[in-house]
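Here the structure comes first, spelled out in structure tokens, and everything after it is commentary.
Every protein chain except one is present and positioned as in the full complex.
Naming follows writing order (A, B and C), and every chain is counted from residue 1.
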Amino acid sequence: MSSLRVRTDLALEVRENMEEGAKECRGVSVEEEYKEESELRITKVVIETMNGAKAMGKPIGTYITLEAPAMALPDEDYHEEIAKELAVQLKKIIPDIDKELSVMVVGLGNRDVTADALGPNVVDNLTITRHMVKEYGKAAFNQKKVHMVSGLVPGVMAKTGMESQEIIKGVVEKTKPDVVVVIDALAARSTKRLNRTIQITNTGIHPGSGVGNHRNAITQEALGVPVIAIGVPTVVDAATIVSDAFEKMMRQTGEEPLEIQDNLLAGLGELYNMYVTGKDVDYEIKQISHIICNALNSALEV
Amino acid sequence: MSSLRVRTDLALEVRENMEEGAKECRGVSVEEEYKEESELRITKVVIETMNGAKAMGKPIGTYITLEAPAMALPDEDYHEEIAKELAVQLKKIIPDIDKELSVMVVGLGNRDVTADALGPNVVDNLTITRHMVKEYGKAAFNQKKVHMVSGLVPGVMAKTGMESQEIIKGVVEKTKPDVVVVIDALAARSTKRLNRTIQITNTGIHPGSGVGNHRNAITQEALGVPVIAIGVPTVVDAATIVSDAFEKMMRQTGEEPLEIQDNLLAGLGELYNMYVTGKDVDYEIKQISHIICNALNSALEV
Amino acid sequence: MSSLRVRTDLALEVRENMEEGAKECRGVSVEEEYKEESELRITKVVIETMNGAKAMGKPIGTYITLEAPAMALPDEDYHEEIAKELAVQLKKIIPDIDKELSVMVVGLGNRDVTADALGPNVVDNLTITRHMVKEYGKAAFNQKKVHMVSGLVPGVMAKTGMESQEIIKGVVEKTKPDVVVVIDALAARSTKRLNRTIQITNTGIHPGSGVGNHRNAITQEALGVPVIAIGVPTVVDAATIVSDAFEKMMRQTGEEPLEIQDNLLAGLGELYNMYVTGKDVDYEIKQISHIICNALNSALEV
Partner (left out) sequence: MSSLRVRTDLALEVRENMEEGAKECRGVSVEEEYKEESELRITKVVIETMNGAKAMGKPIGTYITLEAPAMALPDEDYHEEIAKELAVQLKKIIPDIDKELSVMVVGLGNRDVTADALGPNVVDNLTITRHMVKEYGKAAFNQKKVHMVSGLVPGVMAKTGMESQEIIKGVVEKTKPDVVVVIDALAARSTKRLNRTIQITNTGIHPGSGVGNHRNAITQEALGVPVIAIGVPTVVDAATIVSDAFEKMMRQTGEEPLEIQDNLLAGLGELYNMYVTGKDVDYEIKQISHIICNALNSALEV
């Protein structure tokens, strides 16, 4: 019904917002698993063809979503369960992880804006090994296999004057990791999903994604090595909030006042670059960072 | 037209949103001054009677607002101008400032949530003198008059388990300041006003004001000493954003679909405790904190 | 041999630095336990009489020390073991913990100085329940026994203009906890002990202790309720470093050049208020904060 643009970084939400018929489109496969005891829903959307990519408005690739309603609530044991499942999924999607890899983990976002600090938080707390392996050799680790893990927090363009992509590309060319893992705060369509969903994908990060101005694609095509992106919706566009409320209302009344809708859209201009977050955003970001950090440490066996 | 609740902490906005006739209500006086060269608008709303208080939904007292569209933009000279004007207004509203005072400055809010960290930021950077005066005496300051300035950042209830009021009251009773100045992040009605307006009032802080849960009044009645509040709108309620967009739209189409409106309101429940901020919130809060800090240092001659 | 003042906040170190004969002093009992598998040494020093207090230069009371050489190294499982043991000790020393208590946890120190931020870090991450119990009642917790936990970060005098004691006392009188638990960064005598030792005592905090200026005793006598202090040596006095190196040297050469010693002491004036920390202080403080936070959460069953 609505022609309002769906603004979301989650493949899952794109699909939810498609009309019933469109969902069964060719070139997109969907698998869903629900773990009763942990209330954890894992959805795997694979966009297989250009046709599928067009229908979804997302590039070809794999999108895995972990959803858990209590993800950001205080419960360390539960967080550990989610982290374990996330590690399992990461091990599946990071190519050649059974070999010894050099992995660069990049935390996108602005560390001074609570909802955008997810990436920097994860990298700040990650176990970093590259310099140790370089200095003492793998033998020092007393493990069969030792990945070299490095971490980078490039900062946002307003504070660096550079695209994140430029910084990452420069560092990748100099330190030559085998794979890049990028963590970013995403925009969701629904407030219900905030800090309750983790998406991992092998398609990297695309322009306009995330909270801030992380422009220019951070993808295998751009960097020359595979790019795995871990994203968590931490904000909703302010304009999305309004157009959603509007749609819901229209649906209820059965009207289709197109003229009104255009007026509405015109009035939303001032909401450009405005974001909605919850009041516990600091606590929730801390929890999710911890989950992702533990999952990465576990997947990378450090 | 609308019966939607106006959610704002600014007396100025309350008045703007009143119907034309109601504005001229008895018991409320308004003075406005516009400084052409600095584009600074100073509005003084005085609620003089219980009637006025009822009409405005705010307690009896003085509310001074400084508005400047470029307040949060990078321009140090301009910030100094605003700080000077703010100092002038603070000197007028802090009682007995010509005498030597003991002033406790309280920074409300959550330092880990960017938009709510205004108060803590100001207190962190303020010149504090109480301990120096106590230890070395006033003579050490080489000034005619020396105020004793102390600073307190009580934190938010989710992290302390206590009302801000309990903490402040306890410390006031123990250290006996002559006056308390409270800094807080407020909710505005309009995104246009975010980080562009400073309100000072001698009525203190009232329940439900601000971004977080700073419950229980922080007022002269509660603390036993005069309370001057400095507030800056740094967020807009997510529900306000939606109902505003809705109203604007209805006004344009001339409809009054009351039924729809009720549906709308019902749908906004999930927006409870959600806030809207701009993407440069970190930069803007830093600028405004700096202005208020300089104004306080200047007004208190420290 | 040396008359240089031993500057330490650890009862354990006081005893170590006493001459052999003096150690067996009356009024001081010492118990030691070493857990082989975890390399954890637990020492309980009880000062029972005024005589013992005089000999030790510490007030009458119980001082329990947990020492583990690998305390600050990256090993989450090990941290959990230490946290468990710390919880056991806390349960023994917090009076009436088998009843339902109102416990105020206070984090002393300056959150902007890495080595002094231990206390604030612990309180920032603690599970706080007082406001929940007050709002929803104990029934909501679905537990037999629910302590009300509150948290306070008073800040340091240079930033508040007030003694920590004044602030804590004010808040204690207003919110009436049954017991206060204070966390503080301490000064050790030896760099070997930095971030590897946790001391808990029922004697509170005494003037001049810790890194900063947390003056005025925070004790049961001052606050009117029992005060349990948890301290971790995170710095060594710069003057201590020098006089220790000097002593070691003298001991090796067998000389007793008292004149030289006086010259030395005179030259140390400029080291007043200077502290020594290691270069990994940020990482180590984070680990220890986490251990103490988990131990408190566990002891308080929150």
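Just so it is clear, a contact is a pair of C-beta atoms (placed from the backbone, for glycine too) under 8 Å apart; a residue touches a chain by one contact, two chains touch by 3 or more.
On a predicted model such as this, the values are computed, not experimentally measured, just so you know.
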Item checked: Identified contact with the non-displayed chain, of A:Lys169, A:His206, A:Lys248 or A:His290 -> A:Lys169
Margin query: Using the document's definition of touch, tell me which of A:Val28, A:Ile42 or A:Met148 contacts the absent chain.
Written below: A:Met148
Item checked: Absent-chain interface as seen on subunit A, which is shown -> 112, 123-124, 128-132, 148-153, 155, 157-163, 166-167, 169-175
Next item on the list: State which residues belonging to subunit C touch the missing partner chain.
Entry: 110, 112-114, 158, 191-192, 211-213, 238, 241-242, 245-246, 248-249, 252-253, 255, 257, 259-260, 263-264, 267-268, 270-271, 273-283
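As a convention for this text, only the chains that are shown with their structure count from here on.
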Note to self: I'd like the Å distance between the centres of subunit B and subunit C, where a centre is the mean of that chain's Cα atoms.
What the structure shows: 39
Note to self: Measuring centre to centre with CA averages, how many angstrom lie between subunit A and subunit B?
What the structure shows: 36
Check: Of all residues in subunit A, which are in touch with two or more distinct other chains?
Finding: none
